[in-house]
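Structure incoming, see below.
Not every chain is included here, but those present sit where they belong.
Chain nomenclature is as follows: A, B and C, assigned in order of appearance, with residue numbering initiated at 1 for each chain independently.
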Amino acid sequence: MRVFRWPVRVYWEDTDGGGIVYYANYLRFLERSRTEWLRSLGFSQQQMAWEPGVLFMVVNLSVDYRRPARLDDELFVTCEPRADGAVCMRFAQRIERGAERAPLVSAEVRVACVDARTLRPTKLPDPLRLVLNSPSEGAPAS
Amino acid sequence: MRVFRWPVRVYWEDTDGGGIVYYANYLRFLERSRTEWLRSLGFSQQQMAWEPGVLFMVVNLSVDYRRPARLDDELFVTCEPRADGAVCMRFAQRIERGAERAPLVSAEVRVACVDARTLRPTKLPDPLRLVLNSPSEGAPAS
Amino acid sequence: MRVFRWPVRVYWEDTDGGGIVYYANYLRFLERSRTEWLRSLGFSQQQMAWEPGVLFMVVNLSVDYRRPARLDDELFVTCEPRADGAVCMRFAQRIERGAERAPLVSAEVRVACVDARTLRPTKLPDPLRLVLNSPSEGAPAS
């Protein structure tokens, strides 16, 4: 299974008075990686909001914070997606530091496809489901 | 002239690795005070976006940072509005700390009324202009 | 068991382009409630960082997002703490909307006490452990 990786640099804006990244801000990093994974497949969320008119909403998540990230750290945020029914995607994600890939954070994030106007659950767009169900892109090997 | 004051507490989320409030986050505090001033007059921005269909966009601003705020500080954010033509409002604002009102930040913020869909400039709603032009609420004393 | 409740207003800063509160920002609201619970007991985190020299770090969390919050919403963020060993606290938390207490978000957050300089785990301060183990403040009824 291919693991998508996206680099993130830690800036002052990300840190808090404890000198480390504020716990909510790792969720921003996780989303950048999910968004860039979508973009790497040719899906723009700006466009998807217009046609076919869908957004993605996080339904639930769990996060393990192992070691803190600090100012100037260069992180890599992984993203391993899989389909979860007709409406949802599940992402296993990790935040690692530097070339040595020191594990800082791991997360499991469930995202639902919703209608952009009503915010009600709706089916994942077909092209995206096709990708999620292809063996090379997130589907469990059979 | 009446000066509107709104309390703001400093949390971890507001601070950065320097142990003080991150410079962009004071702009959040400034906006909370402008929003609460509008609310104190009976204007909900959520409602205004629907009917009459307007939003407020900051056009320009200048900020002087004199002393930093820290975790747990209790701040007061003032807001002195005045009309600036048919489309804009100007806000003189200050951020003060504690009962002694120690001055931390002062700012001048110019806000334009825009159409919620096109984001093009549009006239301030009449009820708001009426307030801005009343002597007790922001108009220069004559 | 007493449930601590803290009000939070939704501002522009909290929303995203989907018109609802950005998923990471609920974590800010959760922390404000935990911080205010501590303050309600007389614990200032600014002071605790100096003497006895401890900070609190989130170790892990899980969040269920049921319904989104929107601009201008008035939320209440609950906080039900309990001790979890000598070093950790666990918080069951909910975010509710308005007087009708519509449930939006529920979360379980585990927080460790760490040395402010080394960030290594350390025992919860005695006065705090006393509170956590008192029947009226978070301990399971026997």
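We take it that a contact is a pair of C-beta atoms (placed from the backbone, for glycine too) under 8 Å apart; a residue touches a chain by one contact, two chains touch by 3 or more.
Quick caveat, the model's predicted, so the values are computed rather than measured.
Shown are 3 identical chains; the number of copies across the whole complex in this structure file is 4.
Quick note on the criterion: only the chains that are shown with their structure count from here on.
Seen as a C-alpha superposition, subunit A sits on subunit C after a turn of 180°, to the nearest 5. Ranked by how close its mean Cα position lies to the mean of all protein Cα atoms, the top chain is C.
For this pair, subunit B with subunit C, the centres built from the Cα atoms lie 28 Å apart.
Centre-to-centre separation between subunit A and subunit C, using Cα means, comes to 24 Å.
If you average the Cα atoms of subunit A and of subunit B, the two centres end up 34 Å apart.
Among the residues of subunit B, those in touch with two or more other chains are 12-13, 70-71. For subunit C in complex with subunit B, the touching residues are 9, 11-13, 28, 31-32, 35, 39, 44-46, 70-72. Looking at the complex, you find that subunit B touches subunit A at residues 12-13, 15-20, 22, 24, 70-71.
For subunit C in complex with subunit A, the residues that touch the partner chain are 18, 20, 23-25, 27-28, 31, 55, 57-65, 68, 116, 119.
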